[in-house]
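All protein chains but one are shown at their positions in the complex.
Our next item is chain A:
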Amino acid sequence: MSPYNSPPDLPAFRKLRGYAFDPSLSQTLATNRINNIVYKVAWEEFPEPLAGEYIEIVDYDPTVGRYYEALDLNSPLVLAQDGLDPSESDPRFHQQMVYAVTMTTIANFERALGRRILWASRLLDSRKKGTPYEEYVPRLRLYPHALREANAYYSPPKKAILFGYFSAAPANDTLIMPNSLVFSCLSHDIIAHEVTHAILDGMHRNYNEPTNPDVLAFHEAFSDIVALFQHFSFPEVLRHQIARTRGNLSSQNLLGQLAQEFGTAIGSYGSLRDFIGGWDLVLQKWVPHQPSSDEYRTVTEPHARGSILVAAVFDAFLHIYDTRVSDLLRIASGGSGVLPDGEIHPDLVNRLADEAAKAAKHVLTMCIRAVDYCPPIDITFGDYLRGLITADMELVADDRLDYRLAFIDAFRRRGIYPEGLRTLSVDSVRLPVRNIRLEPNRTGDDPMMALIDFLRDYAEQIKYRNDRAEIYRVTRSFITGSPEYETGLHARLGAKFSGSAMFSYITGLAFHGDYAQVGVTSAGQQAEQQPPSFEIQNLRLVNRVGPEGTLTNQVVFSLIQTSHLDPETLGPVARKTNYTAFKGGCTLIFDLDTLSLRYAISKPLIDQESAHTTGSLQLNEARLSAQRAYLGAESLQTENPLSQFFLVDGRTGGEPFALLHQH
C-alpha cells in the first residue's frame, strides 16, 4: 500500500455554455456568433443536484405551482458537451445559465478581495427567548422562475434572488417579438447585477437603508459596475466589439450597455441602461452622453442616480484604456495615431482587446476593493471615491498610468466630490492616514496595543482557513467571545474604550461621557462601568499582494451605533416605542505590520470636534438634520407610485429591492 494518499485529479473547471448577454443577441445575425460563449466555472462537487458550496437553485414556479425538471450537471451527456445548448425553451438551460453567471461573479469578487465571500447572515427573531442573534447562511438561494413581472430582485430576508419573466411589450414590433416571453434569468447582466446585490449585502448589510439619496443608488451602481466590467472578460465579445468600433470604445457598443433584451421588451429603444450614450428620440439615432453636474444634483431615482456613478467609473476606464492603447495606435498608423479607414488588422484587434481586458480587470478590481475602505452606513458617491483612491494607494505605490487621476477627473466632471475636502488632488482625496502608532515592545496597559495583539491572533487563526462555515464560526467567536478565544472583540472594545473621549473622537461614536443623553443605550453586561451599546460588523482580514510585490496585511471591522431619539424633540427616548433611529458608524482599519490603526472612516454619530477639544458629547447635528431633510422630502414619496399606494409609509418590510426593480 502506498504511503501517499493522492487527492483525486479533479478538473480545475467545469465548462458551461451560456449567453454572453441575453437571448436577444442570438436572434440577430450580427451578434449571434459572439453571444454563445463558454463559461469556465471553478469545479465543485454537488452533494445534491444544483446545490453547491455557495448557491442552491430551486426551480419552483409559484405562478403555476410547478417544479421544473432539474439539470444534472454531472450527467455525462451534459459534461461531454460543455453543458446544455443555449435554449430559451428548456428550463434546465435556464438553471445552467444562472449557475454559470453566479459562480463567475462570485469568482471575480474573491479574486479581487483575496478572501472567501460570505452571504449576509440571517438575523433571528429576537422576540423569542434563547434565540441566538444570527445564523450562518451557507448558500444563496436562486429562484429562476419566481415572478411574472419585468423584475428580478435580491431578497435580504430570504437570502434569495427571485427572477421574473414577462411578456414583451416592445415600442416597435420589429425590435422583438411582441408578447414573446422574456426571462430575466437568461440575462448575464441581470444575474450578475442581482448576485452583486447579495454579495454587497454580505459585506455591508446597512447599505439597504436609504439615509441619503446615494445609498440605494450606490447599491444599484455597484451592481451595474460588476455586470458591466464582466463583459470584458469574454474574449470573443471583446475582440468583436473592438473590431466593430475600430478600437474606439467611446462609440456605441455592447460592452457599455446592460440588459438589451429586457430594455427592449419594456418598450425602450435598446438596452435598459447605456453608460456611454443613448437613443435620441428626436434625432432618431444613438448619441453619446455629455457629462454634467446637473444630474447628480437633481436625479434621485436610485437606478438613474446610480447610472451617474457607473458612467463616471466607465469614463475613468475609457481614459485608462485610451492611455494604454495610444502607443499601439501610433505604431499601427505610422506615428499619426489616426487609423486609416476600413477594418483594422486582426493582430491590432487582439492587442487592443488585451489592453481593454487588462484595464477592465484593473478597474473592476479597484471598484471591488474600494468597498473595504468605505463607511458601514450612509455611503455617498464621494465616500466611495475616497475608498477607491485609498484602497489603490495602499497597494499600488507607483501609479504610472494615472489610474487614480482618471477616477478623480471622471467624478469631477459629474460634480461628485467627497465632503469636506479643501483640494481635489489624489493625496487629499485619499482618506487621512491616522497611523495611531504604538511601539511594538510596549505591553501591558496600552489598550490599543492589546487590541492589535488580539487582531493579530484573529489574522493568524483565519489566514489558513478555507472553509466558509469555519471562517464564519471563527470570526463570530472572535467578536462574541468563546471558550476558545476568551473574551470577544465586542466585550474588549467595551471594556477598554468606554469612557475614552479619544476613542469617541476617532470613531465618531459615543464611547465616553453620558451617552444616554444622546440616545445611546448601554450594553448592560458589566457592573462597574457600563459600556455603550454598539454593533460589530464584518470583521475581516485584508491580505493582498500589489503589482510590485507590495503586501497589505490589515484587519478591518466596522462599528455601528444607534441613537434612539424622540421624533419631536430629538432628545433621548425612554422607551423604544416611537422613536427616530439615527445611526453612526465607523470602519476601522488596523495595519498588522506597522501595528497601528491606519484609517478610521467615520459617519459620526457625535460631534467629533467637541469630543476632541472639550470632551463634551453632542449629537452630530449636521448629519442628523441632513438625514431628516432627506427622509422628509416629498420627492421620496412621489417617485415610485407602487411605494406610494402599496407600502406603509414607504417602508418595504425588509424587501428594499422588490419594488425598486419593478418596471
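Definition applied: a contact is a pair of C-beta atoms (placed from the backbone, for glycine too) under 8 Å apart; a residue touches a chain by one contact, two chains touch by 3 or more; residues count from 1.
Here, contacts and distances are computed from a predicted model.
Student: Just by its UniProt name, which of "ABC transporter permease", "ATP synthase subunit b", "Metallo-beta-lactamase superfamily protein" or "Outer membrane lipid asymmetry maintenance protein MlaD" is the chain not shown in this complex?
Tutor: "Metallo-beta-lactamase superfamily protein"
Student: Give the residue, chosen from A:Leu181, A:Val287, A:Ala469 or A:Ala581, that touches the chain omitted from the document.
Tutor: Answering carefully, the residue with contact to the hidden chain is A:Leu181.
Student: May I ask which residue of A:Tyr19, A:Tyr39, A:Tyr99 or A:Tyr165 touches the chain that does not appear here?
Tutor: A:Tyr165
Student: Which listed residue (A:Ala30, A:Val545, A:Ala581 or A:Leu642) would be found touching the missing chain in the intact complex?
Tutor: A:Leu642
Student: Any idea which of A:Pro23, A:Pro91, A:Gly270 or A:Gly508 touches the chain not displayed?
Tutor: Within the whole complex, the residue contacting the unshown chain is A:Pro91.
Student: Residues of chain A in contact with the chain that isn't shown?
Tutor: Interface with the chain not displayed, on the chain A side: 48-51, 56-70, 89-92, 122, 125, 141, 143, 145-151, 155, 157-160, 162, 164-169, 171, 178-179, 181, 183, 265-267, 298-299, 301, 634, 637-638, 640-642, 644-648, 651, 653-654, 658-659, 662-663.
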